[in-house]
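Every protein chain of the complex appears in place save one, which is left out.
Chains: A and B, in written order; residue numbering restarts at 1 for each.
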Amino acid sequence: MAIYIVKRFFMMIATILIIATLTFFLMHSVPGSPFDEERTSNPTIQANLEKFYKLDQPTHVQYFDYLKSIATFDFGPSIKKPNETVNTLLARGFPISFELGMVTILVAVISGITLGTLAALRHNGIIDYSAMAFAVIGISVPNFVLATVLIQQFAVNWNLLPPATWSSRMHMILPTLALATGPTAIIARLTRSSMLEVLTQDYIKMARAKGLSPVRIVLRHALRNALMPVVTIMGTMLAGILTGTFVIEKIFAIPGMGKYFVESINNRDYPVIMGSTVFYSAFLVFMLFLVDIVYGFIDPRIKLHRKEGDA
Amino acid sequence: MVTRQQNVQAPDEWFKPKGRDAEKAESVVRPSLSYWKDAWRRLRKNKLAMGGLVFLIILTLFAIFAPMLSPHNIEITQYANQNQPPSGAHWFGTDDKGWDVFTRTWHGARVSLFVGVAAALIDFFIGIIYGGISGYKGGRTDTIMMRIIEILYGLPHLLVVILLMVIMGPSLTTIIVALTITGWVGMARIVRGQVLQIKNYEFVTASKSFGAGTSRIIRKNLLPNTMGPIIVQMTLTVPSAIFAEAFLSFIGLGIQAPVASWGVMANDALPVILSGHWWRLFFPALFISLTMFAFNVLGDGMQDALDPKLRG
Partner (left out) sequence: MNEDENTLKKNGQGGAAVLTKPEAAGKRKQVFSEVMLSVRDLYVSFRTFGGEVQALRGVSFDLYKGETLAIVGESGCGKSVTANTIMGLIPEPAGRIKNGSVLFKGKDLTKLDKSKMRKVQGVDISMIFQDPMTALNPTLKIGEQLTEGLRTHQKVSIGEARKKAIKLLEVVGIPNPEERMKQYPHQFSGGMRQRIVIAIALICEPELLIADEPTTALDVTIQAQILELFEEIQERTGVSIILITHDLGVVAKIADRIAVMYAGKVIEIGTKREVFYTPQHPYTKGLLASVPRLDLKEEELQPIEGTPPDLFAPPIGCPFTARCPFAMEVCDRIYPGTTDISVTHAVDCWLQDERAKKLFD
C-alpha cells in the first residue's frame, strides 16, 4: 500500500509540474501577457507583475522562481485589478465553489448509486427503463441548458425557489440540481452495468447458495465490487463537476472561484487565467490522488499488493 | 430385463440400420452472417438507436441545405425584426439583431457537427497511429508510449483546452486543435488494446500452424471485431466534443456571430432569458440536447450491436 501511495504521489507531482511548465511557456508566447514588452498603464499592476514574474531576470530564472511560487501556493497577481491576486480571489471564491462541488458530489454519488443499483436489481423492469431514460437524458442535456430551464420553471414561472446566488439552503437547491444531474446520470449508468455484471459472478451465486438474504447479498457482496468501476471514473467526474462550476456559478451569479475565472477569461486577465488553471489542475490532481488511495482501500487486491501470501 | 415404457408400438420395419449421419449433426450450427450484416441487423432492432440515426441524418441534411435555402439575412442587423417570437415568417423567432433564429440554428448545426466530427476523425487518425505503433512494436517502445499516455490521461483535459483556447484565441480551428490535443489519448489506448488482441491471435494461430488461413481469419473476423470498440469510441467522441464546444462558447471562448455555434447562441440568449425571449435560448438548447442524445443512444446501440461477446 505504501509503495502504491508513493507511486501515485509522484505521478501527482509530475502532472502538476507539467501543467505549471505548460502554463509558464504558453504564457510567454501570448501577446498581452505579463511577459509582453508592452507595459500596462497602471503603475501598481506593473510593479506587481515585475515583482512576481521577475521580469528583469532571464527566462530560466523566471521559470524556477515561478515553480517556487506555485510550490508555496502563490499563484500570482491580476493584470486588471490592482489590488487583487489569484490568492485573494481564491480566498473569497474557492470556499463557495468547494461547497457547491461537494454538495453536488454527495447528491450525485448517493442518488446515482441508488438509481443504478435499483435499475440493475429490476433489470428490464419499469424502474430500469425509467432510470436509464433519465440517465441518457441527463447525459445529453448540458448543465447550462438544464440550469436555465430550472430557473425558468422553478424561479420564474412557479416562483418556488430563488433564481440566483448562494445565500441560503433554498438558494443551493437549483444550482446543485443543475450541476448534479449529469454526474448522477453517469454514475447511475455505470453502477447499473457493473452491478449487472457482478450479479452474474460465481461469488454471488455462491452467496445465494448459502441462503443469505437478498439484502445482504446486494449490500455486502455485490455493491462493493460493483462500485469499483464507479470509483475509477470519479476523477473524470470531479473534473466535470469542477468545470461545471464555471458555468453554474456564472448562470446563478454565485460569487465562487468559477465566476471569477470566467470573468478573467472574458476580460483576458492572463495572470489570473494562468494562476487559476494551475491551481485548479493541482486541486484536481490532488483529488485524483485521494480517489486512488480510496480505491486502494476498497480493493484489497491493491492494498496488499506487496506482501502476498502464496497466491 | 424390464422395459418400463411400452416400446412395443414401434413398427417392426423401423428397425433397420440408418447409417451414420455426421454431417447432419454438424449442420445444426446456425448460419453465420457476416459480422457487419449481423451487427446492422441487431442495430436495426434497437428503435432508440435507429431514431437517433434518423435524426442525425435529417439534422445533417438540414445543416447542409437549410442555410442555402433560407431567405433571411443574418449578416446585417435587422432593426425592424428584433426579438420577434416564433411566427410563420420566423419559425424559431428572431434575436436582438433581428436575425432569424431558424436560419442561425442551422448555421450553428454546421459548426457543432463540424467540430464534433472533425474532432472524432482527428482523434481517430492520431489514435490509430500512436496506438498502432505502441501495440505493434510492443516491448520498451510500448512501455514508454503507454507511460506518456498515462501521464497525459491524468491531465485535466478541459482546463488544458481552456488554456490553449485562451492562448490561441477562439476560432473553429483552435477549438478543434485544442480538443484533439487532449482527446486522442483515449482512442490511442483503445487502438493499442485491439492491436494487442490481433497480435495475440496471430501468435496463437501461427504457433498452431493454421498457415494460410490466418490472414483471412484476421481480415474476415478479427479486424471487424476490433473495429467495433473504435467505432463506438468515435461515435461517443462526437457528443463530448459538441458539449465541450458549447461549454467553451458558454464561458466566453466561442466562435462569434453571425455564424455562431449553438453554444454561443445560448450564451448570447442568457442575459435576456428573464425578459421572456425564451425562443432564443430554447432552440439552440433543444438542438444541442437532441443531438447529444442522438449520438449517445446511437453509440450505446452500436456498442450493443458490435459487442462480439453478446453474439448469440
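Just so we're on the same page, a contact is a pair of C-beta atoms (placed from the backbone, for glycine too) under 8 Å apart; a residue touches a chain by one contact, two chains touch by 3 or more.
Fair warning: this is a prediction, and the values are worked out from it, not measured in the lab.
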Touching residue (missing chain; options A:V86, A:A207 or A:L284): A:A207
Among A:N225, A:T243 or A:S281, which one is in touch with the chain left out? A:N225
Missing-chain contacts mapped onto chain A: 201-203, 205-213, 216, 220-221, 224-225, 298-301, 304, 308-311
Missing-partner contacts on chain B, residue numbers: 1-7, 10-22, 24-26, 28, 30, 312
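Note that in this section only the chains that are shown with their structure count from here on.
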Just how far, in Å, is the C-alpha centre of chain B from the one of chain A? 25
Contact set on chain A toward chain B in their complex: 11, 14-15, 18-19, 22-23, 26, 29-30, 136-137, 139-142, 144-145, 148-149, 151-152, 156, 163, 239-240, 242-243, 246-247, 250-251, 262, 265-266, 268, 270, 273-274, 277, 280-281, 284-285, 288
Residues on chain B engaged by chain A in the complex (per definition of touch): 150-151, 154-160, 162-164, 166-167, 239, 243, 246-247, 250-253, 266, 270, 273-274, 278, 281, 285, 288-290, 292-293, 296-297, 300
